[in-house]
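Shown here is a partial selection of chains from the complex, left in place.
All chains are identified by letter, namely A and B, in their written order; residue positions are counted from 1 within each chain.
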């Protein structure tokens, strides 16, 4: 079975599911190549799962974001990194353990103390995690990581983190790369 | 008037406004079909208008975001949801009325009390809403909602909200879907 010189990329769906001969594919590939057809927009989606040992925890996920970029095969575009829960955050900051502890202390002492009795959310719903919701709102639940020339286009100290504000159970983060 | 077997999609603009015969369109459609031309990136923009009864209010707009996705006809991509005002927020959190009240109380008591006399913005500009600006900065004014396999790709409890921090007048939110 000969390999056509220019083949349709596997990400190119067959329209209407019409079967496609090798010969037809080769001719089509040659024509598309010759026409310099514009690069298809590519998207790629993956998911991370966490089940933290501590109730609050900060986890560096930069390598997973870069893996999604590589799997998408994009050189220009972005990766959306979005927590799928309303008691967690995704943010960009510094890989420094002293700062991570500062963030946890700051959330507890200044931004939104855990104090379940102070919140309405915690009465009637069986929940005690209103503070985790407020922390998620303050820091945000998603970031867009730019991709330029095939790399995460970050400054010298930027890393991506998952912030777990109410863990010790299964939680997920979505990664979606989009670009060309 | 016969219908061509393969027609150009209506989202495909006619370049330079050159008029286009049915016959030419049919040939072109066949060729593009045969070449498996890459899916066009689609964008679709719509706007929501609010005029809240209360000065501060939280409104679930998830159904409107999903409507924008459907109108765009995208199966992979995202919907940008962005408040067009600097005294409002858009955020993702929980559809639970106790929590909504917690958020309003937290903004007033801990993040940015209304107290107009404490702010410079409120002297000289005729405005008394500096606190609404600071609340918008804290929670943010926009979110990116991922779209996967034709659905808003949310975790089990995620919903999109408009947070009005200085209402009782006409305010707008932009929805822009982009993808393929």
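Note that in this section a residue touches a chain if its C-beta (ideal position, glycine included) is under 8 Å from a C-beta of that chain, and two chains touch if they have at least 3 such contacts.
Keep in mind that what you see is a predicted model, and the values were worked out from it rather than measured.
Summary of assembly composition: all chains derive from one sequence, 2 are present in place, and the complete complex in the structure file consists of 3 copies.
As a working rule, only the chains that are shown with their structure count from here on.
The mean-CA centres of subunit A and subunit B are about 20 angstrom from one another, to the nearest whole unit.
Against subunit A, the residues of subunit B that register as touching in their complex are 33-39, 41, 76-78, 91-94, 96, 98-99, 101-103, 106, 110, 138-140, 143-144, 146, 148, 153-158, 179-180.
Within the complex, the subunit A residues that touch subunit B are 8, 12-15, 28, 31-32, 35, 37-41, 43, 45, 80, 82-86, 111-112, 119-125, 130, 133-134, 136-138, 140-142, 144, 172, 174, 176, 178.
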